[in-house]
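Shown here: the complex without one of its protein chains, the others still in place.
Just so it is clear, A, B and C label the chains in written order, and each chain counts residues from 1 on its own.
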Amino acid sequence: MANSKYEYVKKFEMDDKLPACNWIIVRIDGHKFHQCLYRKPRHNKYKLFQFAICFLRSFIWKETSQLYDRRASKILSLSVSYFTSLYVIKWKDFFPHKGLKETPCFDGRIVLYPRAKIVRDYLSWRQVDCHINNQYNTCFWMLVKSGKTKKEAQERLKGTLAKDKNELLFQQFGINYDKLPDIFKKGSCVYKDTVEETLKPDNGGNPVKRQRQRVTVGHFNIIDDRFWDEQPNILREN
Amino acid sequence: MANSKYEYVKKFEMDDKLPACNWIIVRIDGHKFHQCLYRKPRHNKYKLFQFAICFLRSFIWKETSQLYDRRASKILSLSVSYFTSLYVIKWKDFFPHKGLKETPCFDGRIVLYPRAKIVRDYLSWRQVDCHINNQYNTCFWMLVKSGKTKKEAQERLKGTLAKDKNELLFQQFGINYDKLPDIFKKGSCVYKDTVEETLKPDNGGNPVKRQRQRVTVGHFNIIDDRFWDEQPNILREN
Amino acid sequence: MANSKYEYVKKFEMDDKLPACNWIIVRIDGHKFHQCLYRKPRHNKYKLFQFAICFLRSFIWKETSQLYDRRASKILSLSVSYFTSLYVIKWKDFFPHKGLKETPCFDGRIVLYPRAKIVRDYLSWRQVDCHINNQYNTCFWMLVKSGKTKKEAQERLKGTLAKDKNELLFQQFGINYDKLPDIFKKGSCVYKDTVEETLKPDNGGNPVKRQRQRVTVGHFNIIDDRFWDEQPNILREN
Partner (left out) sequence: MANSKYEYVKKFEMDDKLPACNWIIVRIDGHKFHQCLYRKPRHNKYKLFQFAICFLRSFIWKETSQLYDRRASKILSLSVSYFTSLYVIKWKDFFPHKGLKETPCFDGRIVLYPRAKIVRDYLSWRQVDCHINNQYNTCFWMLVKSGKTKKEAQERLKGTLAKDKNELLFQQFGINYDKLPDIFKKGSCVYKDTVEETLKPDNGGNPVKRQRQRVTVGHFNIIDDRFWDEQPNILREN
C-alpha cells in the first residue's frame, strides 16, 4: 500500500490508558474567556455526575468506567470539544441580541481519584470555591455599579472576610446574600436519578408502579452529608 | 482560608510537561461527525505549521516551543477547543442556509517527534492518506449519484488500485482526476513566510525594501523535496 | 561555574512521582537466574509488608507512604539494588562450599493499587502462583531424580490437575504434599507486629506491660480471611 513507507510515524503514538479503578474527573475552565452562560447543563448518558459553575465544569465518571477504553486523550479532547461546541451553538438561544465578542475557548485537564471519599472532597472544594468567588464578585460589581472604579472596588475588598462582605452587601446595598439564587451561590449539579412513577391502574384497579431514570439538575449543598445520604448511588464504590 | 481543608485534592493533579526538544503535533479528527467545511484554515501566531484536510487537522509546533510551558493537557485541550469553537462560529458564513445537523465534536491527540525528518514523514503520511481517501470518495459519490446504492458502490470499488479508480472516473464520468482542485487532492498547508516588499522610494529616489511576515495558505505537494527546499525555515532544527 | 554550559541536559529528566493515595508494590523476579536462596527475608523499616518466594519478592508500601517523595525511579532502583546486594553478600553464609555459578540479576517493576482490597487480591494471586509452581516443580524433580529425562517428566505432567499431581507424589514417591514445609508451599511473609511484653513487676509487685514492635516472619495462608482478621493493621486504609 502506497502509505506504508510513512506509516512508521504511527509508532510514536504513546499508550495513554488511565489506570483502572480510579474515578475520572475532567475539569474544564474558560481560557481568557469571560462571557458566562448560566444555562441548565446538558446531561450526557456516559457521565455519572456533573458540577457546573458558569463555564467551569467538572465531569465525573465512575472508577469502573470503560469510556473510550479509558484513553486519556480521547476522554479529555472529546469532553472539551463537546462542551465548546454546545456552548457556541446554544449561545444565541440565551442571548439572541448579543453576539459572542470573543471566540470561546476552554482548557481542560484530567484528574484521577482512587477513592470516592476524595471525589466528594473534590466537589466540596469546587463548591466552596464557587461560594467564595460569587460573594467576592457580587460585592465587586455592586461597588462598581455604585460609581467606584474597578481599582477602588478591589482595594475596598482587600482583606475582607466572608462576614465583612455579607455586611457590606447588606449595609450598603440592602442585599441579603443568603437570599441570592442558589445557582450562583452553589453551582449546579446534574446526575441521573431513579424515581418511582405511578402509572394508570391495571384492569383490576391496582396502581401500577414503574422505576424510571430521570436527569436531575439542582443547586444542592454538596458539602454537607445530607445530599449524599439521599443519593448513595452516585459515589458508591464497586 | 475556608477552602484549605479540601485543597489536598489538588495534589492529585499530575505533572504532564512534554519532554524538551521534541516537535509537537496535535492531530484533530471529527468524532462521529461528517459535515465538512472546506474553508481556508485560520492561522494562529503560536503555531509553526498546519496541515488541513476537511476536519482533519495537524497543528505543529517547533521542538523548542515553550507554549503553555509544554503542558500536554493545556496544549491538547486548547487546540481542540479553539478549533471546535471556530468551526461552529464560521459554519453559518459558509452555509447560511444549511444548519448544523449534528453537534460538531472533535477528538485530538498529541504526538511527539524527536527529529524534523520524522515530522516531514508524518506530513507525507497525512498527504498520501488525503489523496487515497479523496480518490476513493470521489469514485464512491459519483457512483452513488449515478444511481448505485452505497453498498453497490462499495462493492464496485473493492480491491481497485489507484489507476483503476482514475480509469473508472474517466471512462464512466468523464472526470480527469488530475484536474480536480488541489484543495481536495492535496489538502491545505498554512504557515508563515518572510517576503520582501518594495516600498515607495526614499528621498533620493532609491527603492526601499522591507522584510515582512505573511501567512501563506496553499495546496502544495509536501511529499517531494521541492516545497521543503523552498521553505527551509519551517523544519529547521535548532 | 564551568559546568553551566552543559547543565541544560538536566531538564530532560522527567518528573516520575507516583500518584498519591495508591498502595505501592515493587515486584522483583530473577532474570535468567535460577539459583534459589531460601533464607529468612530481611526486614526493612520502611516497608510495610513483604511476600517472598525464593527470588520472587513483592515489597509493599502503604498508600500514604512518602518514601523518596514517591519518585518511581528511586523506589524501583533502590529496591532492586538493595535486594541484589544482600543476595550476593549472603550467598556464602548459606552455601559456603558452593559458589555462584551466574551473576545474580533481578528485574523489577512498580505496580500501584488504589485499594487495600486489591492489594490483598494481589497477594492471593502470588500465593496461588507459589503453590502451583511448587507442586509442579516437586513432581518434576522427583520424576527426574527417579530416572526420567526432563522432557519425559514434562510430558508426564502435561494436563495434570492439582489432585493428579498429589496422587502422583503419593503413589510413586510416597510423598504427602500437604506435609511438605510451608515455606515452599506458601512462601514467606514479613511484617511488623505489635506485641505486649510483660516486664519485671514494679516496686508494688504489679506486673509491668509494654507494647513492642517485632518483625514477624511466617509462612501463613494469606488467601483466607483468618490471617487478615488477626492482622487488621497491615492493610488498613487511611
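Just so it is clear, a residue touches a chain if its C-beta (ideal position, glycine included) is under 8 Å from a C-beta of that chain, and two chains touch if they have at least 3 such contacts.
Only a predicted model underlies this, so the values are computations on that prediction, with no experimental measurement involved.
Student: Which of the chains on display does the removed chain touch in the whole complex?
Tutor: A, B, C
Student: Out of B:Ile118, B:Leu143, B:Leu168 or B:Ile222, which residue would touch the omitted chain in the full complex?
Tutor: From the options B:Ile118, B:Leu143, B:Leu168 or B:Ile222, the contact with the absent chain belongs to B:Ile118.
Student: Which of C:Ser73, C:Asn137, C:Gln172 or C:Thr216 sits in contact with the chain that's absent?
Tutor: C:Ser73
Student: Which of C:His31, C:Lys150, C:Lys209 or C:Arg226 touches the chain that is not shown?
Tutor: Missing-chain contact among the listed residues: C:His31.
Student: Which parts of chain C are in contact with the chain that was left out?
Tutor: Residues touching the hidden chain, for chain C, are 2-3, 6-10, 12-14, 16, 28, 31, 73-74, 76-78, 80-89, 100, 103-113, 118, 121-122, 124-125, 128-129, 132, 162.
Student: By the contact definition given up top, give the residues of chain A that touch the hidden chain.
Tutor: Touch with the absent chain occurs at residues 11-12, 14-15, 17, 19-21.
Student: Which chain B residues would touch the chain omitted from the figure, given the whole complex?
Tutor: Contacting residues on chain B, toward the hidden partner: 19, 21-22, 63, 112, 114-115, 118.
Simple rule for what comes next: only the chains that are shown with their structure count from here on.
Student: What chains do chain B and chain C have as common neighbours?
Tutor: Of all the chains present, those in contact with both chain B and chain C are A.
Student: Could you name the chain whose CA centroid falls nearest to the centroid of all protein CA atoms?
Tutor: A
Student: Any idea what the CA-fit rotation angle from chain A to chain C is, to the nearest 5 degrees?
Tutor: Superposing chain A on chain C takes a rotation of 180 degrees, nearest 5.
Student: Please tell me the distance, in whole Å, between the geometric centres of chain A and chain C computed from their C-alpha atoms.
Tutor: 45
Student: Averaged over CA atoms, how far is the centre of chain A from the centre of chain B? Could you give it in whole Å?
Tutor: 32
Student: Counting only residues that touch at least 2 other chains, which ones in chain C make the list?
Tutor: Within chain C, the residues that touch at least two other chains are 19, 21.
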